[in-house]
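Inspection log for the structure reproduced underneath, given as C-alpha cells.
Note that this complex is displayed minus one protein chain, with the remaining chains in position.
Residue numbering begins at 1 within each chain, and the chains themselves are lettered A, B and C in the order written.
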Amino acid sequence: MSGDDEAGATVRMNMIQAINSAMDVMMARDPDVVVMGEDVGYFGGVFRATAGLQAKFGKTRVFDTPITEIGIIGVAIGMGAYGLRPVPEIQFADYIYPALDQLVSEAARLRYRSAADFTAPITVRSPYGGGIFGGQTHSQSPEGIFTHVSGIKTVIPSTPYDAKGLLISAIEDNDPVLFLEPKRIYNGPFDGHYDRPSKNWSAHPAGEVPEGHYRVELGKAATVRSGEALTILCYGTMVHVVSNTIEELGIDAEIIDLRTLVPLDIEAIETSVKKTGRCMIVHEATRTGGFGAELSALVQERCFYHLEAPIERVTGFDTPYPHSLEWAYFPGPVRITEALKKLLKD
Amino acid sequence: MSGDDEAGATVRMNMIQAINSAMDVMMARDPDVVVMGEDVGYFGGVFRATAGLQAKFGKTRVFDTPITEIGIIGVAIGMGAYGLRPVPEIQFADYIYPALDQLVSEAARLRYRSAADFTAPITVRSPYGGGIFGGQTHSQSPEGIFTHVSGIKTVIPSTPYDAKGLLISAIEDNDPVLFLEPKRIYNGPFDGHYDRPSKNWSAHPAGEVPEGHYRVELGKAATVRSGEALTILCYGTMVHVVSNTIEELGIDAEIIDLRTLVPLDIEAIETSVKKTGRCMIVHEATRTGGFGAELSALVQERCFYHLEAPIERVTGFDTPYPHSLEWAYFPGPVRITEALKKLLKD
Amino acid sequence: MDAPRANLPPLSLHVPEPKFRPGDEADFSDVDVPPAGSARRPDSAEPAANFHELAYTLIRVLDDAGQAVGPWNPRLDAQALRKMLRSMAMVRAFDERMFRAQRQGKTSFYMKSTGEEAIAVAATMALAADDMCFPSYRQQGILITRGYPLVTMMNQIYSNKGDPLQGRQLPIMYSAKDHGFFSISGNLATQYPQAVGWAMASAAKGDTRIAATWCGEGSTAEGDFHSALTFATVYRAPVILNVVNNQWAISSFSGFAGAEATTFAARAVGYGIAGLRVDGNDALAVYAATQWAAERARTNQGPTLIEHFTYRAEGHSTSDDPTAYRSAGEPNAWPLGDPVRRLKEHLIALGEWDEERHAAQDLELAEEVKRAQKEAEKNGILGHGMHQPFETMFEGVFEEMPWHLKEQSEQMIAERKAAGI
Partner (left out) sequence: MDAPRANLPPLSLHVPEPKFRPGDEADFSDVDVPPAGSARRPDSAEPAANFHELAYTLIRVLDDAGQAVGPWNPRLDAQALRKMLRSMAMVRAFDERMFRAQRQGKTSFYMKSTGEEAIAVAATMALAADDMCFPSYRQQGILITRGYPLVTMMNQIYSNKGDPLQGRQLPIMYSAKDHGFFSISGNLATQYPQAVGWAMASAAKGDTRIAATWCGEGSTAEGDFHSALTFATVYRAPVILNVVNNQWAISSFSGFAGAEATTFAARAVGYGIAGLRVDGNDALAVYAATQWAAERARTNQGPTLIEHFTYRAEGHSTSDDPTAYRSAGEPNAWPLGDPVRRLKEHLIALGEWDEERHAAQDLELAEEVKRAQKEAEKNGILGHGMHQPFETMFEGVFEEMPWHLKEQSEQMIAERKAAGI
C-alpha cells in the first residue's frame, strides 16, 4: 500500500494523530502547503487535528480564519490559483453549506472552465457524521451532495493508516478534494454498540501508522474482509459497524471499504458483486438521493444478471439527525442485522 | 385534475404565462402571498414570469431585491415565520448555491427543529436546465442536491397546465417547496431536435389553462402515455423529448411524468414497472448521484422480481454544461434511442 | 512562481495575534473606556450620517460610583431595576446549575452566558413583549426575562419527555414563539436575514411589532450578516441588529473578525445604518440603546446596529477549556466589570437594595433553579430512556408525513421488534 521509501518507522496513532501527521509531513515537504480554518491555529482545532502545526510552521502557514465558510473556501481557491496548496478545514461538515457555491461553482469548475489555465488544488477537511450526540448541526453526512458535483473528489477514510495515506494523496492531488473525517471514529473503531465501552485504535492493525510520507491511492477501495455470501459496500464509521456485526453474526460477507467515493473503484465493486450475487450498501447519510442510491444504480446496471436478490440499502432515515433519538436513527447493528436477514433469506 | 369551482374559463398560455397566472391568482386570493427576487418587480423578471404583478399588487407585495441569494431566502424564511407566504425567485437555478445553507439548514429544518413552533411556507421558483446556449452557469439542473435534503419538496412541471396547478399547490403548501421551471420549454414543448423549428404551446392540449384557481396535487405523477414495452420515468423538458422520440420510433412505452420528485409518486412507478418489466430513467442533470440514481435504486428494490433487463439511465454527462457542445451534452433523441435499443434488445 | 522583483520590498502577511496567551499576565490598560455619560444622545429620528461617532465610542450610563449619568440614562424606576437585576442573577444561577448538570452527565452540552447577562435581559426589557427576537445561543436571558418556565428550558436541555422540541434539538437551542423567541439554529448568523425578513413582513403588514436579533462578533464574518444589513438598509426594516462582541469566538480572538481595524458598530456606518457602540456590561446602557433603537424602528426610521462590548467570562461551551488559548487572568482584568455586580451597586447606591437582600435573592434563585431541575428530571435526562417515543422521529419533517417516512417509521418499529428491543 505504502510503496514509499520515506514512510519511516511505524507508531501507534489514533485517527486525529494520523491526520495531523499527514499535514505535518506534507508541510515539511512542500512549502506551498498551508493550513487554515476556524480555530486551527494556536489552539490546533476543536478536534485537535492541527495541534502543534502553527508552532512548528509559523502563522503564515497555519492560521485561524474569520468565521465565514464562503471566505475560507474562496480564499483557499485564490491561494491555490497563486500556486499554493491550501488545506482548509470546515469545522463541522454541517457548516459546509455556506461555502457550497465556492466549492461547486468555483473549485470544482475552475480547471474545466479555464481549460486548465487555473486550477484549485485544495483539500477541504471536515469532520462529519453522527454518534456523538451532536444534534442536527454536528452530525450530518453531506457526501451525497458533493458526489453529484462534477469536478470534485470525495474521500472518506475509516482507519488511521488510511486517513494519513489518503490525506497525503489528497493534498498532492491537483484537483479539489473533499476529505470527510468520520468523527465518531477519531479515537477508536466504533462497533455500533453505543452502550458498550468504547475502544481505541491501539488494538487495531490499521492504528499502526508510518511516521513519514506514504500514500494511499485515491480511487481504490479496500477489501476489509473477503467472503462469498454477499458484498457489503460501506465507508467511514460504517466499515467498523458492519465488520463487527458480520463477525457477531458469523456471516461470510465480503466487506468493501470504498475509501474514495469519486472517483469510485468500480472494478472492486463489480468483481465482488458478480462473485457473491448479493449486495448491501450501508451509510449514515439520509437515504433518498444518498450515495447509496448511486451505488445501487451502478451495481444493478453492471451486475444485473448476477444479482440473486434486491440490493439492500441501510442508511440514515430521511429526517434531520434527532438529538435524543440518535441511536434509533443511527444505522447500527439492529438495522444491519435485519437487512441481512432479508437479503439472505433465499 | 382541477376539481375546483374557481378554475374559470380556459385560455391558451405558454408556461411563463401559466406561472405568472398562478402567482396572480394566489396574490389575489391571499394577501399574505408576496413575490420577491432579483429584477422581479418593475421589470417583471428576466424571463417575464412576474410581469404585471407589481403594477397590480403594489411594491410591498412584489419587489426587487438586492443580489444576495442568502438574503433572498433568509428574508423569505423570516417573512414566512411572521405569517406571510413568500414566493422568492432565484434568477437561475445555478445561482441557488449561495442560498443553500438557508434552504437546507433553515427552511428545510425549521418545522422539525422547532417541533412546528415555526414553519417556512415558502415557494422558491427558479428556471433550470439547458438547451438555450446558456453555458455552464445558466444551464444546470440541481434537483439532485435538494431531493437528498429532508424537509423540502421538489416540484418540476412539464406543461403550462401543470405549471400553474402545481405552483398554486406549492404556494398553498405549508412546507418549503423548490419549484424548478424547465426554461427550455417556457415557450413551447421541445422535441429534442434543436435543429428543427421550435414549437409553441398553442398546439399542445396542456397549453389550455384555466384562468382561475385550480390545483395539481403535489406528489402525484402523470401518465403521459400508457404502454406495455417499458416504463420511462422523466420530468420537465425531458417529458417532451422522450414522448417525441417514442412516437418517432413507434415504441409502446409507458411514459411517466413525475412532476413532484419529493414526495415521489412511488405507486405510479411501481405499478407501471411491474407491468412493463423494463425501466428507463431520463434526466438532464449529471448522472452520478442524480435523482435518476434514487429512482433506479427504488425501482430495483421494489420491482426486482419483475425486471427483465437492467434499468437504464439516460442523463447529462458528468461534466459541467459545455457551451459550444450543448447538443452533444443534452440527453436528446440520439442517446434515448440508443438506450432504448439496449433496454429492449432481448 | 516568479521570484520577487529585486527593486521592491517583499510583501508580508499580517496574521492577527491576541495580546495575551496562557501564562501571560492580562493587562487591559490600553482599552479605551470613555467616561460614563460622555456620549451624546441624538434624537431617534436623526439621520444615521449625523452620529458616526457613536459607532466608535462606548455608550455608558453607570459610572464607577454606581451612579447613572448622562443623556442615555433611561431613568428606570427601582422596581424595574430590581426586576432587571433579578433576571440577570437568575440567568447566572440557571447557567451554573445547567453547566453542572452537563458535567454530571445529565445532558450532552451546555453554553453559559456569564458576563453577558445584561445584553439579553436589559434589551428584552426595553422591547415590547410581542416584539420578535432572533437570538444566537447565548441569549437565554430573553426567555428568563419574559417569564418562560425554567422547567421547560430544562426539559429542552435534557431532551426529555417534557421537551417541547421533542428531543430533536441540541440542548439550549430553544424555540418559543409564544414568548417571541425564534428557533435557535446551530448554523451561525442565519437568524440575521430571517430577523430582517420578519421585520419587513411586519412593516409590509402595517403591524407595530419590530424584530431584534443577536449574533457574536465572530459570527459577523458570515455572509448572512452582510445580506441582513443590506436588506435592512435597502428596505429600512424595523429591526435591531445586536452584535455581542465578547471578544472571543471559541479560541479565536476578535482580531480574526476584524477588530484590529475598527469597531463592529462601524459595520453599520458602511451601510448607512445607525450604529451604536455600547458598554455591554452596563445594563442601563444596553436598555437605553435598545429603547432608542426600538423607537427609531417603530417610527419607520429603520434599523439600528448595536455593538455590545463585553467579555466572554467563561468557556465557549461545555466542550471548551479557554485556558488552553488565553490568559487565565483575562476575566478578572477585564475593565468593564461584572454586569450583575454593577447593576447591584447602582441599586445599592440608589438606596433601593443592599448586600443582604442580594445574598438572599441569590439563595432564593438557586433554590428556585434547583426545584425546577428536580421537576424537570422527573421527565428524564438525556440518554436515560425517558425520551420521546421513537416514531416521533419521523413526525414534523413535513406537515403531512409522506409515504417514504411512513415506511421508514414502520420499518424501524418492525426492526426493533424483531431485535427484541
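We adopt the following convention: contacts are C-beta pairs under 8 Å (C-beta built on N, C-alpha and C of every residue); 3 or more make two chains touch, one makes a residue touch a chain.
This one's a predicted model, so the numbers in the text were calculated from it and none came from an experiment.
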Of A:G45, A:G74 or A:P320, the residue in touch with the unshown chain: A:G74
Those residues of chain A which, in the complete complex, touch the missing chain: 34, 60-61, 65-66, 68, 70-71, 73-84, 86, 98, 101-102, 105-106, 109-119, 150-151, 153, 173-175, 219, 262-264, 266
Spell out, residue by residue, where the missing chain touches chain B. 38-39, 41-43, 46, 59-60, 63-71, 82-83, 94-95, 97-98, 133-138, 287-288, 317-320, 322-325, 328-329, 334-335, 337-338, 341
Extract the touching residues of chain C with respect to the undisplayed chain. 1-2, 4-5, 8-16, 48-49, 52, 130, 200, 202-210, 221-227, 230, 233-238, 255-258, 260-262, 266-273, 297-300, 302
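As a convention for this text, only the chains that are shown with their structure count from here on.
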Length of the line joining the C-alpha centres of chain A and chain C, rounded to whole Å: 35
Any chance you could list the residues of chain C touching two or more other chains? 168-169, 173, 185-187, 223-224, 397, 404
Counting only residues that touch at least 2 other chains, which ones in chain A make the list? 70, 94, 97-98, 136-137, 288, 318-320
